[in-house]
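Omission of a single protein chain aside, the complex is shown with its protein chains in their original locations.
Right, subunit A next:
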Amino acid sequence: MKRRGLSIVLASTLLALAGCGSSGGPGGDNASPSASPSAAPSGSASASASGEQEQVELRISWWGDQARADLTNKAIELFEQKNPNIKLTGEFAPFDGYFDKLNTQLASDTAPDIFFLGGNVIDYANKDVLLDLGPYVGNELKLDDMDPTMIEYGTVNGKLIHVSVGANARGIIVNKTMFDKAGIPVPQDGWTWDDYARISKEISDKLGDGYYGTYNFTTDGMDIYLKQNGKQLYDMANNKLGFEEADILPWFQYWDNTAKAGGVVPIELQVSNPPDDTGKSLLLTGKVAMTLLPSNNLVTFQGLTQDEFTMVQLPRGPKGTGVVFESSQGISGFAKTKHPNEVAKFIDFIINDPDAAKALGNNRGVPVTSANRAALVAEASPADKIVYDYTSRVSEQTKKEPFAISYNPPGNAEFIKLSDNTVQEIGFGKASVEKAVQGFYEGTVKIFESNQ
């Protein structure tokens, strides 16, 4: 009898096991709609009138702050009004946790139908989780007006798996107010890295304790530096690293020297107040005068302070500025989505519909279609105009000095972490530049190989 009792328990446990094993599936489809705006009221009526259109629910996720969420939700609302049979549920998270969450969702097949990706497209493209949008081009998804380089950027291994929704160009963001205070003229395009180091030091010296010329952007500017010297981070055509240890050593040395001269934010402050964190950035509090940022950040930054910002091209290296107009972020579909047509339709709406462009503005970068760019230029704010002015200067520059589009190497998150660690090792005096860079290069090779 005892045995029978036990077997009942075992059997039911097995059942339960089976139950919890297969719980992945489409369960996430009815996630709470808290973040979604009110659905279009006329939706169901017109859909049932046309008869054939079934109701479709899609999930979409992105990273960013509340301001970006408001803009995105506005665009989603417009899309729902124009497509009453589709309901979109938005989810967003801060950048820090966004990809961890997305990775988990992808692994358990509960990923949103549509999600935003940034410079790490390759990491996902190589893992077959992105929807091939090729079949929808020309039908649901029209790319005729889109910049060819942007289409090329989203095409990996011959498949269109990513559509950029915003373009930007990185540049030096300059706090003009601080330059005025220090009595130093605002730098002009065409300057060199020596100028950059010198001006950084002058700012620090003139403004005194607690004020600094620049953040340390060894990591963010690494690919640009390599391009300025005829190398690249990741040689995608040959699937290998595009640089040697000796190519990158001078870059770390440059920053070490500039920091020792006194023009750079101390490493402790750099760690505690990262430049792109709008809650803590010392650029916004008027303590740091320059750093490297993507152009779309200027509008956000300008909205948060009285100080006046502007953008200058990067100091030049032997081959030029190394900066191109590049995708800031874009949309991909989940390979296992049940409604690929609707996903394509939404992407089309975001890049082609002027109302979407107006709702989203330049928050994720300048629109990728010329029609939408024109729609936004018409009602640009002063900060927007600085961005347009800067990006058009970059466009002009790249006509004279073209640079190929480039991707971050696979294993991007780990690589960034390694690079930041190397900068800190040097900054905190834990290792000599040569030794730190040696470790950096070995680590880079290892990350690259383990992500093949």
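To be clear about the criterion, contacts are C-beta pairs under 8 Å (C-beta built on N, C-alpha and C of every residue); 3 or more make two chains touch, one makes a residue touch a chain; residues count from 1.
As a working rule, contacts and distances are computed from a predicted model.
Asks: Just by its UniProt name, which of "NADH-quinone oxidoreductase subunit M", "Sugar ABC transporter permease", "Heme exporter protein C" or "CsgBAC operon transcriptional regulatory protein" is the chain not shown in this complex?
Replies: "Sugar ABC transporter permease"
Asks: For the chain not shown, which residue from A:I184, A:V271 or A:A371 touches it across the whole complex?
Replies: Selected residue, touching the omitted chain: A:V271.
Asks: From the list A:N73, A:Q253, A:T305 or A:N451, which touches the chain that is not on show?
Replies: Of these options, the touching residue for the absent chain is A:N451.
Asks: Which candidate, A:T155, A:Q424 or A:Q438, sits in contact with the chain we can't see?
Replies: A:Q424
Asks: Counting contacts across the full complex, list the positions on subunit A that touch the omitted chain.
Replies: Residues 1-2, 4-6, 8-9, 12-13, 16-17, 19-21, 96-97, 99-100, 103-104, 106-107, 123-124, 127-129, 267-272, 411, 413-414, 417, 420-421, 424-425, 428, 430, 450-451 of subunit A touch the chain that is not shown.
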